[in-house]
Structures are given as structure tokens and as C-alpha cells.
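After the C-alpha cells below, expect a handful of questions from me.
For this depiction, one protein chain was excluded, whereas all remaining protein chains were kept in their positions.
And now, chain A:
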Amino acid sequence: MELHDVWFVLIAVLWIGYFFLEGFDFGVGILTKLLARDRTERRVLINTIGPVWDGNEVWLLTAGGATFAAFPEWYATLFSGFYLPLLIILVCLIVRGVAFEYRAKRPEEKWQTNWEHAIFWTSLIPALLWGVAFGNIVRGVKIDKNFEYVGNFWDLLNPYAILGGLVTLTLFTFHGAVFTALKTVGDIRMRARKMALTLGLVAAVLALGFLIWTQVDHGDGWSLIAMIVAVVALVGAIGTIKIGREGWSFALSGITITAAVAMLFLSLFPNVMPSSLDPAWSLTVSNASSSPYTLKIMTWCAGIATPLVLLYQSWTYWVFRKRIGTHHIADAAH
């Protein structure tokens, strides 16, 4: 296994970390409209992710930075090629971050509901668009011999990629509902369970279609295993939330996301961004990667930093492990 293969795996791990973690906080953001009935409940939902969403988002920044450093050609083609969708995602992430931080900074109801609308939409749109983006990456896009993207915005909106988007959207919302059930008490917890069940079933149908499609068009033996794990875990997550085992369900919905993303990367390998025009123009782990020296330094850095990050991020989750509910919100504050 060469270093650029190691980095392919590491990039996959960073994206898995991102979708696992920000997946549920996107989901909770979406549930502020689907599940919460009033401002107090919306605040409970937002507070379940309050201490952690910022740390979750860093997984994306790291995935971006690591792609830049380890696969500059991939980074350049992807980010210049998917220009408009990325612009939309960036705008969402900007507004979303500000919305969380500023929502409670003024007491007026109007101010807060405006930010709540923002939280809903800026969680929903990226949750959808990331799936569309990854669908396109796996499917292959119009890349010419200079590794330049020569398609346009509408080329990205094909049925396979849109299905991918719906899968991430529903899967993240399900993941968020399970997280909500795990983190709250009282009425909101019961409703979160119920909603998780519905969302889980919808996600399961969509995911099954998307994963089979992926397997048929791009898969191999390894991706088939990942697909089976994803499907089994998803069924398990739905089953366990039904019987009220929220911790198990959350672990399983996390495994679903992990396995599904792993499957996408497995179907991609050794390409990182296939060309739909000519396979010879595809970006691969070897023609898109940095020099061995850069990869070596980065490997050292990642080898030391990643375990530390996991350690202190886990600690955060442990510090804020208690469930919260509407009675924790003081009457005066919303």
C-alpha cells in the first residue's frame, strides 16, 4: 500500500467523520421545523448540538485542507468544477454558523424565529447537496485531458446524483432524530422516536435504491460488503429505535453512514474523480496526489493529531452527556 492509498483512506475517514457528526447536527437543524412545536422545544433541539456542531464542522475543513495537500489535482478539479453547488453550500454554512451563535443574542421573538428559519434551510440544503456532489463524483463527470471540468451546473443534476442527495438528506434527518431521542427527555423524546421510525423507513427505501444502483454500476466485492453492512445497520437502527434502545440505534445509524460513505469511496478507488468523457482522463490516487515527501509529513501529522482529536472530541460528548428537556429552559429565556 503506497502513501497515496493511505491518504485516500484518510480522506475517506475524514468525510465519514464529517457525515457521521455533522450528519446528525444537520438532522437536528431540519427537525427544528419537523419535530419541535414551539420556541422552547426548538431551543432544546438546538441546545442538544450546541456544544458540538462547531467541532463537527471542522471535519469538513480538515477534509478540504487534506485534499488540497494530499491530492491537489483532485481539490482543484472538484472545487472549480462544482463551483455553484459549493457556493450554495458555503453560503449555507456561513449563515448556519451565525444563526446558531446569534439566535439567542436578542430576546425578540421575530429575531429568533428568523434565525430558526435560517437554521432549517441551511441544514437542509447542504444535507441534500453533499449527496448530489458525491453521487456525481462516483458517477463520473465531464473532465477533459487537462483535468478541467468541462460540464455545466445542470450536468450535475442527474437522477443518480439527485437520488444520492435524497439519501443523504433523509439519512441525516433520521440520524438527527435518533440523536434527539438519545439526548432529550419527556414528550419531545417520545415524538423524536416516532418520527425517527418514519424517517428511517423512508431513508431505507431510498438508500437501498441508491446503494444497489451504485453497486451495479461501479461496485466490486468490497463495496458489496460495505453495502450489506450499511443496509443491515440501517435495519438494525430502525428496529432498535422502535423498541426504545436509543443508544444502540444511534450507534447503528452512525454505522450506516460510515458503511455507505465507505462504499462510495470503495467504488471510486483507485479513481478519485472519474472522467465520463474518457477513462484515461480520470483523476486517480496516483496522478492526483502530492509528492511522497509531502504525503510522508502529512502522515506523521495525521498520525499524531487524529487520535488526539478523537480523544478530546469524545471527551466533549462525555461532558455534555446528560439529557436535556423543556424544563431546563428558564421561563425568561428562549
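Methods note: contacts are C-beta pairs under 8 Å (C-beta built on N, C-alpha and C of every residue); 3 or more make two chains touch, one makes a residue touch a chain; residues count from 1.
One rule holds in what follows: contacts and distances are computed from a predicted model.
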From "ABC transporter permease", "Cytochrome ubiquinol oxidase subunit I", "Pyrimidine operon attenuation protein" or "Ferritin-like protein", the hidden chain's UniProt protein name: "Cytochrome ubiquinol oxidase subunit I"
Listed residues A:Val6, A:Leu93 or A:Leu277, member touching the removed chain: A:Leu93
Residue, one of A:Val9, A:Leu34, A:Val52 or A:Leu277, that touches the chain absent here: A:Val52
Touch criterion as defined above, residue of A:Phe24, A:Tyr75 or A:Phe172 at the omitted chain: A:Tyr75
Chain A residues touching the omitted chain (full complex): 43, 46-47, 50-55, 57-58, 60-62, 64-66, 68-73, 75-81, 83-84, 86-87, 90-91, 93-95, 97-98, 100-106, 146-150, 290-291, 293-294, 297-298, 301-302, 305-306, 309, 312-313, 316, 318-322, 324, 327-331, 333
